[in-house]
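I have a structure I would like to understand better, so I am pasting it below and will then ask my questions one at a time.
For chain A:
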Amino acid sequence: MLKIKDLHANVEGKEILRGINLEVNAGEVHAIMGPNGSGKSTLASVIAGNETYEVTAGDIFLNGENIEDLSPEERAHNGVFLSFQYPVEIPGVSVTNFMKTAINESRKAKGLEDMPAKDMLKLIRDKSELLEIDRKFLSRSLNEGFSGGEKKRNEIFQMAMLEPKLAILDETDSGLDIDALRIVANGVNKLKSKDNAVVVITHYQRLLEYIVPDFVHVLYNGKIVKSGTKELAMELEEKGYDWIKQEAAV
Partner candidate 1 sequence: MAYTEEELKKELETKEYEYGFYTDIESDTFPIGLSEEIVIAISKKKNEPQWMTDWRIEAYRVWEKMEEPDWANVHYEKPDFQAISYYSAPKKADPNKKLEDVDPELLEMYKKLGISVDEQKKLQNVAVDIVVDSVSVATTFKKTLAEKGIIFMPISEAIQEHPELVRKYMGSIVPTTDNFYAALNSAVFTDGSFCYIPKGVRCPMELSTYFRINQAGTGQFERTLLVADEGSYVSYLEGCTAPSRDENQLHAAVVELIAMDDAEIKYSTVQNWFPGNKEGKGGVYNFVTKRALCEKNAKVSWTQVETGSAVTWKYPSCILKGDNSIGEFYSIAVTNNYQQADTGTKMIHLGKNTRSTIISKGISAGKSQNSYRGLVQVSSRADNARNFSQCDSLLMGNECGAHTFPYIEVKNKSAMVEHEATTSKIGEEQIFYCNQRGIDTEKAIALIVNGFSKEVLNKLPMEFAVEAQKLLEISLEGSVG
Partner candidate 2 sequence: MDLKDKLVSSFLAFENNVDVHNPVHDVRTEAIKNFETKGFPSRKEEAWKYTSLNSLQKIDFSIFPKKESSLEYKDVKKYFIHQIDTYKIVFIDGVFSSNLSETTHDGVDICLMSSALTKPMYKAVIDVYFNKVASKDESLTTLNTAFSREGAYIYIPKNKVPKKPIEIIHFSTGNDVALMLQPRNLIIAEENSEMQIIERHQSLTSNAVLTNCVTEIFAAKNAIVDYYKVQNDVDSASLVDNTYVDQKDGSHVKVHTFSFGGKLLRNNLNFYQNGERIDSTMKGITIIGDKQHVDHHTLVHHIEPNCESHQDYKGIYADSSTGVFNGKIIVDKIAQKTNAFQKNNNILISDKATINTKPQLEIFADDVKCSHGCTIGQLDEEALFYLQSRGIPKKEARALLMYAFANNVLESVSIPELKVRINKLIANKLGVNLGFDL
């Protein structure tokens, strides 16, 4: 599904990613953990094609295809979904209208007709139930005045609507109370299948109790310094990141 080879990336001339190697296969859940400033969010943005970040070396393959030259929307059309750490507000654009546009644009890219209105409505109804979202919420302006929890739930709702192949959840657990966390995780688990993959980026182990990873990677100083299974996450929770830093320093 996703293969990253020796990826280096800069932002404003400063190197953030210093040689990332990662392979994610369909049906897998990967967790990327690491202390603040280790490059986790940068990695997510680079995969999604944010041009604020400059890729200086290395390659990203999606289903065997190098996506270097693809625009963010083309990557989205190919099944990449990023749940933003800080979703932006778009005043006056309702959640429904936004989703309708997004789905139809993706369909257009695939040469499909617009989704018929009644199918769209049904899809919205099903997915909002899955995430326990109030229908009134859907007519509000996108992320405007949303609480932290509402924003994150809205992100996962969009993921459910767009049915991506590769979902990257960037700090989706931050700002969530325990109930919201459970709803969000539950949504992600229901969307998981043998055909798609999920990359969970998180600072804490908390979310991983709900979304159980097959693999855990520790990112430090722009590199994956340690990989393991979910036990690694527990170990990190217990011991913190210092020992990783020391190991990396050696």
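Methods note: a residue touches a chain if its C-beta (ideal position, glycine included) is under 8 Å from a C-beta of that chain, and two chains touch if they have at least 3 such contacts; residues count from 1.
Picked so that all candidates are chains of the complex that A comes from, given by their letters.
The shown structure was predicted, so the numbers you read here are calculated from the model rather than taken from an experiment.
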Exercise for the section: Scan 1 or 2 and return whichever one touches chain A in the complex. Expected result: 1
Problem - candidate 1 contact footprint on chain A (complex, rising order) - result: 48-52, 69-73, 75-77, 80-82, 84, 87-93, 97-98, 101-103, 105-106, 109, 141-142, 158, 162
